[in-house]
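In what follows, a single structure is set out as structure tokens and then discussed.
In this view, the complex is presented without one of its protein chains, the others remaining in place.
Let's turn to subunit A:
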Amino acid sequence: MSISTSALKPVRRHPAAPRAKRMLGRVLIYAALLFWTFICLFPIYWTVTTSFKSAVDVTQAHLIPWVDFQPDWKGWRSLGLSPDTLFGTSTARAEFMSRFANSIITSIGASLLALILGSLAAYGLSRFRYKFAWMRNDDILFFFMSQLILPPVVLALPFLVLYKALALLDTRFGLILLYTLSVLPIVIWIMRDQFNAIPIELDEAAFVDGLSTWGAFLRIILPLAVPGMVAAFILSLVLCWNEYFFAALLTSTDAKTLPVMVASQTGSQGINWWSMAALSTAAIAPLVLVGIFLERYIVSGLTTGAGK
């Protein structure tokens, strides 16, 4: 905490402050920043490098490639993804690719569905006044938001039974429905803020121009809300991609997603570190890239609504 307080001082605007003290403040700030950078990056670095290590390098805790140990495609070979195995046939790779495809299809499908349902509801809630029985707008919004507190365990077992009856067990569609449900409140929250920020005069101008309610929404308002939609979409994507609990319970062979595959490897195979590391790296890589390149959308998605 002592570090963070020194961060608060607008140092530059204080020419009277002693030079040494200012320097010390700067050093402490950067030390803290670098320390946390290390904490954030080391596990990722460790995982990526371990996927290139052999057993000896793992047990002797070698850390730096080419200095400590000779990197080798070991972990990636066991997944069938190293250069020499890439063009051969590999059952490990086939399995990995099918899990990867499942993850992509379920997370993108659920995010899209949630975005469509959520944007519509959010626009309605931000523009019109509803009255369903005793429920007004705020109650309806609360009804949607309250889904957020529902822990997955409450739904998991009923869904297991229901999906069995509906023949949706172990299907991607079944997972998509559940994931949509778990991100829908967040999408509604983000999008309602987004629509609230668009002046209602635009809708009115559209009505004057002869557009209907839906015409105004689709042609005028929706294009303006695209940044918010991107944010909501990426955030849902992150949540769906990483979801494990439902996938573990409701999928067995066909629709298994990547996290389930990662988890099942940790359980059964003992310590096959290089292949685990390669698998983990492959599982986190897409989102690490998303994080690096689309960071500002994630931040803007997270910060809407939290400000009040």
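Keep this in mind: a residue touches a chain if its C-beta (ideal position, glycine included) is under 8 Å from a C-beta of that chain, and two chains touch if they have at least 3 such contacts; residues count from 1.
Quick note on the criterion: contacts and distances are computed from a predicted model.
This figure omits one chain of the complex; the name its UniProt record holds, of "Sugar ABC transporter permease", "Electron transfer flavoprotein small subunit", "Arsenosugar biosynthesis radical SAM protein ArsS" or "(2Fe-2S)-binding protein", is "Sugar ABC transporter permease". In the complete complex, the residue from A:81, A:184 or A:255 that touches the missing chain is A:184. In the complete complex, the hidden chain is touched by one of A:54, A:85 or A:147, namely A:147. Remark: the residues of subunit A touching the chain excluded from display are 1, 3-12, 29-30, 32-33, 36-37, 39-44, 46-47, 50, 58-61, 63, 116-118, 120-121, 123-125, 128, 130, 132, 140, 143-144, 147-162, 165-168, 177-178, 180-181, 184, 188, 207, 210, 212-215, 217, 238, 241-242, 244-245, 248-249, 258-260, 262-263, 266, 273, 276-277, 280, 283-284, 287-288, 290-292, 295, 298-299, 302-303, 306-308.
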